[in-house]
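Below you will find the structure I want to go over with you.
What you see is the complex with one protein chain gone and the rest in place.
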Amino acid sequence: MNNREKERYLREYSILKSQGKPFFPYAILKDSVMAIITLVVIILMALILGAELGPKADPTTTTYTPRPEWYFFFLFELLRVVKPPALVFLATVGIPTVCMVLLILLPFIDRNPERHPLKRPIATFTGITIIIAMAYLTLEGALAGPPTAIDLKTTAQYERGKNVAASSGCLGCHRIGENGNSGPGPDLTDIGSQLQKEAIARTLINPTAPMPSFSKLRESNPKQFNELVNYLGSLKGE
Amino acid sequence: MKLLPGPLRRRGNKDDDEKKPNGNGNGATTALRRPNAPDETAKEREKEAGRERLKKTAVEVPVAALGWVDERTGGGPFLRGFLFRKVPKGTNWYYTLGSATMFAFLSQAVTGIFLAMYYRPSATEAYASVQHINDEVFLGLLVRGMHKWGATVMVILIFLHMGRTFFFGAYKYPRELNWIIGVVLLILTMVMALTGYLLPFDQRSFWATVVAANITGTGPIMGPYLADFLRGGAEFGATTLSRFYAIHMLLIPGLIAALIGAHLFLVAKLGTTAPPWLKAEKARDLSQEEI
Partner (left out) sequence: MTRVPVLTVKCRPQFVFPPFLTPSSNVADSSKRKKKKSPYTADRGMIGAFEGETVTRRALFSGGAAAAGGVATAAFALPALGFAIGPLFSQQNPRTLQDVGPEADFNPQTYVPKVISISTDVGDVGKTTIYVRKFDPARDTDKLNQPYVVVSTRCAHAGCPVRYVQAAQRFICPCHGGVYDFDGKVSGGPPVRPLDRFDSKVVNGRVLVGMRFSLDSDLGRHKPRDPGQHLDGLWQYIYPSRPTT
């Protein structure tokens, strides 16, 4: 902003200020009401939602699914989304640091004297985009489940097969419904309509690398193997 | 009664005290308003006068106390300027988000102090002390719940406040420094959330902190040393919890308090912006001058 724009703003501001009301009691009243609302909300949340303590910290666990607090879910989801190992430090420190620096330098990047949101379209558009992106990442982070739980509903006859699939590590590389990782293996939500059961069984025994072979499972527990094949064959998408 | 400015001085009251023997209004009207006046005994009149004296003292004493402080600090003009400054036309409820955030911070500070009286910051005793707070301490569960959900509320409010400031263009001239202080406050709040999260020392706390420390370690060159600094060593050890406790209790609240002071000072000095859709109605002659 050049000097003329600065002076113009200051003149306009002083007019608007002189037409305003005194801080006490008008603004203080609004602030006090808001403070009371904040306090009431905090107390209500504490009473209704409680403060449960989880199990004690145990670094030897092999069954726990670590998750951050909800306001860090967007960073957590960013770490899940950036899959190539070479880009990992971008997701962990690169992008957050760059965003923080841009945020601090915002008044120097945006020198447009306009303040009305509709008259500064770039700023408004960027702001809304970032808000939507963060909200989306937070939501996705909240929905990301452990690699041993399949939420997709199935009929009772395939329930056992679903448990075999959940505990065999399939979700580590495949997606089934909302669960699992979207790589390196293909999405299995619809696999039943793409492959016959025999083809599914063949793939399990003789897979394409890097998928592991489940022939050992067939040898040690053929019943479970068949349940797994039947379950996968039933996945015909919604 | 010079301390009370115009809007607060009771109309016609104080000045009339000097002139009339009775406390309220002029004597003639009082006489007319009190139909029992001729039947009143001297005793009742004395009681009435006593009550009037009490009322006067009740107002005079605190005012005199304030005057005593003002004489020694010279704070009267500052307070008057701060309290009775004008806020621009059109100030609406969006502008309360900032002070709501500060109030949430104060709530966290107070509940935090009460929790600190029972918490034991040792890796072997922390979990047990938090269980003790939950189960045995009077209102412990409520205070801990307030502190836990207060963190969520504060984070939500601070983001809403930042969004309001962004969309109203309130970070532009002359409020750039205020915005910078605000972003630093945002970062400090998130660090508070991170360090405080470890303190209950349950599974979720522990693993979230392990991941957070390792994420710090992925920064180029300085990363491994920063991660070590945060953890107090190569592995999660005895000093890690103490470090997080010291950072959460002492270092960052001090910084936040100082920066809130600076932030509020700038807000009072520069004033809050008017909503951007409001245009000043200029006097005719002013707009002639501009052209």
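The chains carry the letters A and B, assigned in the order they are written, with residues numbered from 1 in each.
Quick note on the criterion: a residue touches a chain if its C-beta (ideal position, glycine included) is under 8 Å from a C-beta of that chain, and two chains touch if they have at least 3 such contacts.
Everything numeric here is computed off the predicted structure, so don't read it as measured data.
In the full assembly, the chain not pictured is in contact with A, B, by the touch criterion defined above. Of the candidate positions A:112, A:168 or A:226, contact with the hidden chain is made by A:168. Of the candidate positions B:44, B:71, B:136 or B:235, contact with the hidden chain is made by B:235.
Residues 56-67, 76, 79-80, 82-86, 88-89, 91-92, 146-148, 164, 167-173, 181, 183-185, 210, 212, 214, 216-217 of chain A touch the missing chain (whole complex, contact as defined above). Where chain B meets the omitted chain, the residues involved are 123-124, 206-207, 210-211, 213-215, 217-218, 220-221, 223-225, 227-229, 232-239.
To be clear about the criterion, only the chains that are shown with their structure count from here on.
With centres taken as mean Cα positions, chain B sits 33 Å from chain A.
Across the interface of their complex, chain B is touched by residues 1, 5-6, 8-13, 15-24, 26-28, 30-31, 33-35, 37-39, 41-43, 45-47, 49-51, 53-59, 61, 64, 66-72, 79, 88-89, 92-93, 100, 103-104, 106-108, 110-117, 120, 123-124, 127, 131 of chain A. Within the complex formed with chain A, the chain B residues making contact are 7, 82-91, 93, 95-97, 99-100, 103-104, 107, 127, 130-131, 134, 141-142, 144-153, 155, 157, 163, 166-176, 179-180, 183-184, 187, 190, 193-194, 197, 200-208, 210-212, 215-216, 218-220, 223, 236, 271, 273-274, 276-282, 286, 290.
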